[in-house]
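Right, one structure below, let's go through it.
One protein chain omitted, others in place.
When the chains are written out, they are named A, B and C in that same order, and each has its own residue count from 1.
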Amino acid sequence: MSRHHTTTDQTEPLLRVTDLRTQFRTDDGVVRAVDGVSFGLNAGETVCLVGESGSGKTVTAESITRLVDCPPGEISGRIEFRGEDLTAASEDRLRSLRGAEIAHVFQNPQDALNPVHTVGWQVAEVVQIHESVSRRAARKRAVDLLDRVDIPDPAATADAYPHELSGGMKQRVLVAVALAGEPDLLIADEPTTALDVTIQAQILDLIADLQAEFDMAVLFVTHDLGVVARVADRVVVLYAGKVMERAPVDRLFDAPAHPYSRALLACLPGRGESNGAIPGNLPDATDPPPGCRFASRCPFAVEDCHEGDHPPLAPVAEDTDVEAGATVGDPPAGSAPLAASSAERSASPDAGPDREHVAACLFHGEDYDAAHLDREVAWSAAEGDHGE
Amino acid sequence: MGMKWYVVRRVAWAVVATYLAVSLTFGLLMVTPNAGADVAAAQAAASGQDYDAVRERYLERRGLDRPVEEQYVDYMTNILTLDWGYSFSQGEPVLAAIGEAWVYSAQYFVPSILISALLGYGIGLYSALNRYTPTDYLGSFVAYFGISIPNFWFAIVLILLFGVVFRLLPTFYDSGVALLSVQNAKQLLLPVVVLSTASVAGQMRYSRAQAIEYARSAFVKTARAKGASEWRVLTRHILRVALVPLSTILIADVLAVLFAGSFIIETIFQIPGLGRLALEAIQQRDTPLVLATTLIPVFIAILGNLLQDLAYVALDPRIDYGDR
Amino acid sequence: MAGDEPAPDGGTARGAGTGFEGIDWTAVDDAGSAGPSAAVTAEVLVLLGLAAALVYDYVVLANEAPTVGVVGWDVTGVEWLLVVVLVVGAFHAALPLARNRRLTAYYWRQFRKNRAAVVSLGFLGVVFLVGLVGPLIWTAPNEAIDYAAAYQPPVFAGGSWEHALGTDAQGRPIWHLIVYGMRVSLEVGLISMVFAISIGTVVGTAAAYFGGYVDEALMRYVDLQQTFPVFILLLLLIYLYGASLLLIIALYGLFSWEGTARLVRSEALQRGEEAYVRAAEATGAGRWWTIRRHLIPNVSSTVITAATLSIPVFILGEASLSFLGFGDPDVFSWGRTISAGRSDLPNAPWISTIPGLFLFLTVLAFNFVGDALRDAIDPR
Partner (left out) sequence: MSDPLLSVRDLEKHYPLTEGILNRQVGSVRAVDGVSFDLAAGETLGLVGESGCGKSTAATAALRLEEPTGGTVLFDGDDVTAFDDSELKRFRREAQLIFQDPTSSFDPRMSVGESVTEALRVHGISDRARRRAVGEDLLERVGLAAEDYDRYPHEFSGGQRQRIAVARALVVNPRLVVADEPVSALDVSVKSAVLDLLADLQAEFGIAMVFISHDLSVVREVADRVAVMYLGEIVEMAPTERLFEAPEHPYTEALLSAIPQPDPDAPARTIQLSGSVPSASDPPSGCRFHTRCPKAIQPATVDLTQETWRRVLDARERIAGDDVDVAAVRELRAPAGDDGTALGTAETAAALREEFDLPDPVDDPAVETAVTEALSALADGDREGALAALSETVTTPCEVHEPTRQSVAGSPGHDVACHLRHPPSGVRVPDDERRVGDADGPSEP
């Protein structure tokens, strides 16, 4: 088993999550917050986990280093970080990874800093945990890091308590905390949601700059497709604990294959005429209905969608779907330069299978020839609805 | 600016509270018939003297027939100058009686406070971090047991078990034993256990609830994400933050439970401490001693509250001084 | 519903009768406001009736005559208070619970999750009923000594079924002592609680409502009261005035509300900032309206929990006082029975241990129920 930076296999992704399941036992039954999620992340790349509240995106992100409260949260599946399965790793091993190689930035900077310690102490703490350095040296490092995240007067700010800083400054401090261990993977969970739009832009830029500087991979959790468009190389769309679609970012925006992704995009102001909303509610997480999780809210659902298991992820054929997607969204004319622009974005030279575009929808399944006609009918019927 | 004002205000408040407490006891004395005079008069009447005359003479000799304001000034001066009067039931000045008694009280009181705080916080925090484990359930059980069991009954049952049935420990306190001896430790064991059970349970329940609240908080998650060990998370993050609310109840709560408990403990185990002194004073209607034994816990409580307020300054950088 | 649905845009047409836009506000503004509700009227009437009965008991009836002749019940001062407390409880706890069945059912589902608390609630129900009705069934213990009946062990220790829990040194059946002890605990717990909670709620709400100097003065007083350990104050006052159950209950009620007051104040301040209070104000509701309809109902979950958890404290306190010999000499409190049995501990341990067990279980049950209530009704 590879222990450290020694092996960086080009074909092997930095992080590979396979069939991740996280469930919580509650009084009302077992809540399957994450129910078979798979995706990969290459070094230096940004992958976004997108979904509404309750989709399981945060639990997925926190399951990676087992930050979900372990009992009663149960994690199964495989989480390979540089080939090492973290689900089987000991708590000690995980601890040595957390902060040093896999760092986190959380949503609400208001609560994520300990109110009774100075921010300098909290940045220095990471250094002290992972390296045997003097308190003085750790502080010096902390001040450097605060300077790195563009905090004015870092040495003085290091002695400030969190409540003395603004929200944007606190989030900068948290980014400094995450950087302190020079991680290879940064998991950013809605880092800008609680911030004002002007501050949000600053933090996104900051993370992007630092990502390039440190050559970090970033797993970015967000509900905001605007943010996704801005930061992502690839996107994983989650719904009710399942992956609905996985695609390079421009493929997702230009040719969303899953009806859920399409619906989500249609909700965006300024995309097309339709001011879309998704009717209905999330399925019950303790007892999901059979078939596709989205079937009850899907405008294209056919009978088969309500039966059996959730459809497996199937590759999306490029030709037909781009056209179908093009009529819903409002993509630039012609979708030819897709490949070029995605290659420009991704830092990894050959991402191999991770460049794939897959969707968990019956319509994309290989053996769904019989109903192909129905789907076309449904598709066009939906177009008609939108035109209204 | 803010902090200095805050400290000044708190100290001033402690002084005012002390003044009000002492005045209150004076007020109570004024509105009730003088018990000592009644006793003296009744004794005199029994030996053939005139009841009213003796009573009046008693009051006159103690200056109790003077105007209220005069007596008040006198009373306050005496309290201030530590001239707390003479206890006829003990046959010595009140302060001397207290001076002898407090040693015995402190012997079990101090260990009880320490045990309450250490054990209570320790178990509480531990079970907060290990929720839904057998240890947590055991901890909760102990907590419910501790706050629910009447300490006088608990003491009796323990004496019955360890003193009478198994004959392992003495059934009552012997003041003749040397302070630092195994014998003394043995005879203090049951009183300390009984007295601290309730407050350990209370501290434990509260600290567990607090710690659970903080254990779910985002900053603890941040600490875990840094790779901090459970111990570090517990001591540097949860405990450090939880100390703020915990410190506010430690003193008030522990003192309240222990004061009440000390009367019972000293009665059951026959410890000649302050609690017993107070009870005897009440039974013998020895007013100066009753007042003194009332005021001492009050002073301790006021001091405790002051310390607790000041602890805030040291513990919580967020404190809004203007608001308190 | 689907059958008589008018045309899709028929909202306004149908609304003429029931819709909000059909309300003639000028007509509404001219109408006067409604009087007090039926529940309030009923409660006032019952309490007035009680007051009349009290006057009748003290003014008309002879001193020794039983108040309720049929069952031979001479209602004492404390018992009058108990009746008032029960009436108030019926109107302010039982009635709202019965009215808002949907919410009650929701709370019950939450509460039911804690099995120990459900068992405790059952036990407390039995204690409540026996404490209330028992004294009418079993004769009161007295000071007479019956040597023949003395020191009978309970049935599980070789005694007879006649006195299943045994008898004490004076031949009194332990069960009778326990029944009368239940009554005492009931009175101490419930009456003191109602006093303390009422005062605490009023003071807390007043402090939050008026703010400024009223708040400052009230809270300073609360501080002061908190520094005075209530047990010691009680000893001092019992020393000065002599012990009686009424005094003990009154003192607990009058001097242990500071925690509730603080809690209510901070809750009321907090809830006052909540959006639903602002929403009510934005619709034109006055300050008093929001206090009565929003603040007090929402603070009540905190108050109910505090109330439940304060009962065992009062019961234990009274038992401790009685144990030390400062209890009411006329009533048979559990603490007094336990104290009396101390000297017989080696040869007749049941005299102290059985009442102690009841005391312990009662207090334990209240703690269980209180904690489960907090989990069930506190949104946090």
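Here, contacts are C-beta pairs under 8 Å (C-beta built on N, C-alpha and C of every residue); 3 or more make two chains touch, one makes a residue touch a chain.
Remember, predicted model here, so these are calculated numbers, not experimental data.
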{"item": "Per the touch definition above, residue among C:A42, C:L103 or C:V119 touching the missing chain", "value": "C:L103"}
{"item": "Sole contact to the chain not displayed, among A:V30, A:V133, A:A155 or A:V302", "value": "A:A155"}
{"item": "Full-complex contact with the absent chain, from A:R66, A:R98 or A:R230", "value": "A:R230"}
{"item": "For chain A, the residues touching the chain missing from this view", "value": "52-53, 140, 143-144, 147, 152-156, 158, 166, 168-169, 196-202, 204-205, 223-230, 232, 249-250, 253, 263-265, 267-271, 275-279, 281, 332, 341, 345"}
{"item": "Residue numbers in chain C that touch the chain omitted from display", "value": "1, 11-12, 14-15, 17-21, 23, 25, 28-29, 31, 33-34, 102-103, 106, 274-276, 278-285, 289, 293-294, 297-298, 379"}
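Here, only the chains that are shown with their structure count from here on.
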{"item": "Category of the chain touch graph - line, ring, star, complete, other", "value": "line"}
{"item": "Chain whose averaged C-alpha position falls nearest the assembly-wide average", "value": "C"}
{"item": "B-C or A-B, whichever has more C-beta pairs in contact", "value": "B-C"}
{"item": "Geometric centre distance via CA averages, chain C-chain A, whole Å", "value": "53"}
{"item": "Intercentroid distance (Cα basis), chain C paired with chain B, Å", "value": "28"}
{"item": "Geometric centre distance via CA averages, chain B-chain A, whole Å", "value": "56"}
{"item": "Contacting residues of chain A [partner chain B, same complex]", "value": "62, 65, 67, 69, 71-72, 95-100, 103-104, 106-108, 111-117, 122, 125-126, 129-130, 161, 163, 174, 177, 180-181"}
{"item": "Footprint of chain C on chain B - complex, ascending", "value": "13, 17, 20-21, 24-25, 28, 32, 35, 144-145, 147-153, 156-157, 159-160, 164, 252, 255-256, 259-260, 263-264, 267, 278-279, 282, 285, 290, 294, 297-298, 301-302, 305"}
{"item": "Residues on chain B engaged by chain A in the complex (per definition of touch)", "value": "131-133, 216-219, 221-229, 232, 236-237, 240-241, 244, 315-318"}
